[in-house]
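For this view, one protein chain was removed and the others were kept in their places.
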Amino acid sequence: MRHRAALAASTAAGFAAILALHAGAGPSTAVVAPTGSTSTTTQGAQPPSGTTRSAVGSSEQYGYGVLSVKVTVRGSRITDVSVSTLQTAESYSQSIAQQVIPILRNEVLAAQSTAVNGISGATYTTQAYLQSLQSALDALRA
Amino acid sequence: MATVATRTGRRPVRPPDRKTTTSRPAPAPRPWVLRTVTVALGVGFGATLALGVTAESWSQLHAAGGVAMFLGSMTGLAGTYLALVMVLLVSRVPVVERVLGQDRLVQAHRRLAPWPLSLIAAHVVLLTIGYAQAAHTGAWHEAGVLVGTFPDMLTATIGFALMMAIGLVSIRAIRQRIRRERWWAFHLCMYLALALSFAHVIALGPSFVNHPLTQLLWGALWLATAGSVLAYRIGLPVARTLRHRLHVVEVRHESADVVSIVLKGRRLDRLSVSGGQFFEWRFLAPGMWWQAHPFSISAVPRPPYLRLTVRGIGDFSSALRHLAPGTKVAIEGPYGTFTRHAQSRTKAVLIAGGIGVTAVRSLLEDLPRNSDPVVVLRASDADGLVLSEEVTELTRQRKGRVHELVGPRSMVSLDGLMDLVPDLMQRDVFIAGSASFVHRVVAVASRLGVADSALHFEVYEL
Partner (left out) sequence: MRQVLDAYVHAEPVMGTVVSLSVHDVASGTDVRVAIEAACRRLHQLDALLTLWDPTSPMSRVRAGQLALDEAPEELATVLALCREATAISGGWFDPWAMPGGVDPTGLAKGWVLEQAVASLRNHGVRAAMVNGGGDVALLGTPRGDDSWRIGIQHPWRRDTLAAVLEARAAVATSGSYERGAHLINPFSGQPAVGVASATVVGTSLAMADALATGLAVGGDAALDVVRRLEGYEGYLIGADGTETSTPGIDFV
């Protein structure tokens, strides 16, 4: 039936359009595959010291939900850290979202005179938080 | 101006020529509307599905519960989109209704219904399982956690339960056992169910959290749907009712169980309605005001008068026989595609079964002079041939012919349609009557080779 064909075609078109828009949009949601030779290079710019920029780390499944960390930097100083994606799977994770973020923010902010340079943690290929904050920091470093 | 017969006697009403009236026909339907709407709905659906896919990543899929959660998201998105389409289908948007007709829109609404309902049910089950797997607990425990602690989930759960109950009750077997008004009132609660479920999507859906643009677009979609309902289901009918202030002036008994109700109103010259269309009528009398019933107009409006003719079958239609003059009437509509605009050929044959004559009678008025219509009136007894004098006069004016087929079904069949209408293939076939009548005639016509595009029907729910 003509209508079925029109429906199918327009559905495909809408689907493709969103995919294209998504691919063309922010790199902040890209997930880096552990194997393969893609490399993401962020070119250093020369930011004036008063600029505030934010970056969202890549979203990662960490077993209890999806977590992505947003880091706000003023100049070279981290001024705010917040969990930006929240799809929590348990009240425990929920309470993490409510309690721990202030702790994180205070810890990181208090622990710096300028910035935490890096994060050390046990290695796992898609280490959720590590990738997240590290990649967020990396994105801001540029 | 037509003179209206008094209650005591019957005087044939000579319907004047359409040219002397000042009421306008309904606007012509625009065929491209259907294509545009189809494409728009398709694009929206594809985009919605893509929203779900682009919010996913390989690492999420591989994690515990990842697949179930992904499928849960997709079914939720697809189900909700289709639920909004369901609402739009019956929001009576004029430009769409003119092309498809209220009947077909309701039919499409009914046939689509299982999809959003089952998708949303699947969404609930899949997400519960997925979250339970991720949290390494049992599904029932997880369900409790989801409802009890997650934002907006309590209202969403209530909405879900309401939605499933409404869906269940709408299954034909159950629907037919419940009083129509009660079923209808419960069905309207679907708006509430949807409203209750809106918030949890924005708060929890991975496509939406921290994506303000997507949230905005989703919200706009909902707003547009709600606006559509408010404007076209409520706003427009209320405006028309207030503008025209229709009230009963006469109830005329056409036969033992058929009455014509003549209404008077203001500014009927501004009411655009075509012959063959119907309104949902709400008679503002005690015991009747909370029901709206569809009846065709039985004559094109001649300002300030408007007429409908009803056969008393159920409680409601029988109560109409006792309507007091002065009773105010609220209207929704006009609806229906059983009009002159549906014609694809120059000539027509109009076939009426029983009370289906009302739509045929008003449609006939809209056919031009010399258009040579053939009218077939089918009734089980002579008493069932209401409005036949008017039909005969109108047909004569148009140089056509009327065939009255009276008698029980066992003795009268429509298989001889070709004999009655030798040039059937060159005519549009308009059929009005009960569902079984229409079905039979359509079967005969199709067997004889009448093309689908030439068949137009109005089914009377009796």
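For clarity, chains are labelled A and B in written order, and residue numbers in each chain start from 1.
Throughout what follows, contacts are C-beta pairs under 8 Å (C-beta built on N, C-alpha and C of every residue); 3 or more make two chains touch, one makes a residue touch a chain.
Just so we're clear, the structure is a prediction, and the values are computed from it rather than from any experiment.
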Discussion item. Under the definition given at the start, what are the shown partners of the omitted chain?
Written reply: A
Worksheet item: At which residues does subunit A meet the chain that is not included here?
Response: 32-44, 46-47, 62, 64, 67, 69, 76, 83, 96, 100-101, 103-104, 107-108, 111-112, 114-125, 127-131, 134-135, 138, 141-142
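The criterion applied here is as follows: only the chains that are shown with their structure count from here on.
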Item to complete: Could you please state the distance in Å, as a whole number, between where the Cα atoms of subunit A are centred and where those of subunit B are centred?
Response: 48
Worksheet item: Where on subunit A does subunit B make contact in their complex?
Response: 3, 6-19, 22, 29, 31, 33, 56, 58-66, 68, 70, 84-94, 126
Worksheet item: For subunit B, which residues are in contact with subunit A within the complex?
Response: 34-35, 38-51, 53-54, 57-60, 62-66, 131, 134-135, 137, 142, 145, 148-150, 204-206, 209-210
